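Missing here is one protein chain; the remaining ones are kept as they sit in the complex.
Every chain is named by a letter (A, B and C) in the order it is written, and numbering of its residues begins at 1.
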C-alpha cells in the first residue's frame, strides 16, 4: 500500500466508488445479456416445437 | 466484402461473438495494469499530493463520456442514412455506458475538488458541462424506454441525438462564457496538460486504453443483448399475427 | 397557412388555459420565490433576472404537451399530414402560435413581475430584450420535444426531460445578458448568441420536428 498522506480518504473513495460503478455496469450488462439469451432461447424453442405452417 | 455486411444482425452476432472474449480480456488486462501502476507505482504531485492518482480514473472516463456520445451520433447518422438496424441498437447499447462514464467523471471530479477547491461542487465550466451531458444521456435513454415500436424509437432517438449534439456543444460554449465573468478558472485542474508529466503519462495511457477497450467490450455485449431482444419481439409479434 | 395559425389562436382563447394558464403560473412562481428566500430586497433584486428567466422557461414548458397532443388524439394530425400544407410549415406555425400564446405574454409581463422582486430598473430593458430574443427558441425547441413524444400516453414528464437540457444554452445566454446589462458590462455577445440560437432553431428545427411527426404517425 503506497503512502497516500493526508489525502488517503479522497483517493481511496474515488477509486472505490469508480470501480464499484464499473463493476455494477459490467454486472448489469452481463445479467441483461443472460436474460436476453434465455428469453430468445425460450421463444425459438416454442417456435421450433410448433409445426411450420 | 463490404463493411456494411456487419450491419446484418446474423453476421454481427457471429463476428462480435468471436471478438468479444478477446476485447474483454484485453480491456481487463489494460485496466488492471494501468490502475495498479497508477495507484501503487507513481509519485505524488508536488502541489496536489496523492490526489493526482485520481487522474487515472477521471481523465479516461471523461474522455469516454464524450466519445460515447460521439459514437452514438455516428451510429444514429448511419441508421438515419443507411437504415442499418444494428447501428441503431449499438447507439442504444452505448448510452448507459456513456452515462456511467459521465457519472464516474463527475464523482471523481467532485471528490478531487473537495480538498483542492475546498468544496465538492464548484460551478466550474468543465464540471458543469459534464452535468449537462449527464442530463442529455438521461433524456436520450428515457426516450428509448418510452417508445414501443423499435424502428420508431430508433428514428426518434437518432433525431434527438443529432439535435442534442448541437445543443450539447452549444452548452459547452455557453457555460464557458457564463463562468468567465464570475471568478478566474481554478488554478489547479485535474486534467490540464501541465499536470501530466511523463511519470504520470504512461500509466495514464494504459488506463485510457483500458477504458476504451472496456467501452468497446460493453457496447458489443449490450448490442448483442439488444439484437436478441429485438429478434425475440419480432418473433412474438409474428406469432401473434398468425 | 394563416388558417392554421388563426385556428390555433382561436382554440387557445376558447379552450381557456391558453393565454391565462402560463401567465398565472409565471405569477405564482414569482410570488413563491420571496417566500422561499426571504424578503431581503438586496437578495431579491440580485436574483430577480435569473428567477424571471427560469420562471419564463418553466411556464413555457407547462403547455408544451398540448402543442400536438390534442390534434393527435382527435385525428386532425393525420389529416394535416395528408394535406397540401407541408408538415415543416405546420410545425413552424405551431411553434409560432405557442410563442404568441406563451412567450410573448411572458415577455410583456416580466417587467411588471420584476417590480415584485425589486429588480433594478436598468435591468428591465435587458430582460425584455433577452426574453424577446430568446423565447421564440424556447417555443421551437418545445415544439420539437412535443413532436418527439406525440404518440405517447404520458408524454408530459418526458418532454421536460428531453427539452430542458436543450433549453440550457438559451437560459445561460439570456440570464447572462441581463446580468451584464445590469452591471453596465457589454451585452452584445450574449444577445448575439441568443439571436443566433433563435435563428438557427427557426431554420433547422422545423425539419427535425416534421421528421419526428412523420415517424410518429407511421
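We adopt the following convention: a contact is a pair of C-beta atoms (placed from the backbone, for glycine too) under 8 Å apart; a residue touches a chain by one contact, two chains touch by 3 or more.
The rule we apply is simple: contacts and distances are computed from a predicted model.
Colleague: According to its UniProt entry, is the unseen chain "Multicomponent Na+:H+ antiporter subunit C", "Heme exporter protein A", "Multiple sugar transport system permease protein" or "Amino acid/amide ABC transporter ATP-binding protein 1, HAAT family"?
Modeller: Missing chain, UniProt protein name: "Heme exporter protein A".
Colleague: Of the residues listed, B:63, B:166 or B:235, which one is in contact with the missing chain?
Modeller: Touching the chain that is not displayed is residue B:235.
Colleague: For the chain that's not shown, point to the residue among C:74, C:122 or C:183 touching it.
Modeller: Going through C:74, C:122 or C:183 one by one, C:74 is the residue touching the chain not shown.
Colleague: Touching the hidden chain in the full complex, which residues of chain C are there? Just list them.
Modeller: Per the touch rule, chain C residues meeting the hidden chain are 2-4, 7, 10-11, 14-15, 73-76, 78-85, 217-218.
Colleague: Touching residues of chain B against the unshown chain: what are they?
Modeller: Spelled out for chain B, the touching residues are 8-10, 13-14, 85, 148-151, 227-228, 230-231, 233-235, 237-242.
As a convention for this text, only the chains that are shown with their structure count from here on.
Colleague: Based on which chains are in contact, what kind of graph results: line, ring, star, complete or other?
Modeller: Topology of the interface graph: linear, an open chain of contacts.
Colleague: Ranking chain pairs by contacts, what comes out on top?
Modeller: So the pair of chains linked by the most contacts is A-B.
Colleague: Compute the distance, rounded to whole Å, between the mean C-alpha positions of chain B and chain C.
Modeller: One centre to the other, that is 31 Å.
Colleague: In whole angstrom, how far does the Cα centroid of chain A sit from the Cα centroid of chain B?
Modeller: 16
Colleague: Considering only the defined contacts, which chain A positions touch chain B in the complex?
Modeller: Residues 1-8, 10-11, 13-15, 17-18, 21-22, 24-26, 28-30, 32-33, 35-37, 39-40, 43-44, 46-47, 53 of chain A touch chain B in their complex.
Colleague: Note which residues of chain B are touching chain A in the complex, please.
Modeller: For this pair, the touching residues of chain B are 35, 39-41, 44, 49-51, 53-54, 57-58, 61, 96-97, 100, 103-104, 107-108, 111-112, 114-115, 214, 218, 221-222, 224-226, 228-229, 231-232, 235-236, 239, 242.
Colleague: Once bound in the complex, which stretches of chain B touch chain C?
Modeller: On the chain B side, the touching residues are 132, 135-136, 138-139, 142-143, 146-147, 152, 155-156, 159-160, 162-164, 167-168, 170-171, 173-175, 177-178, 181.
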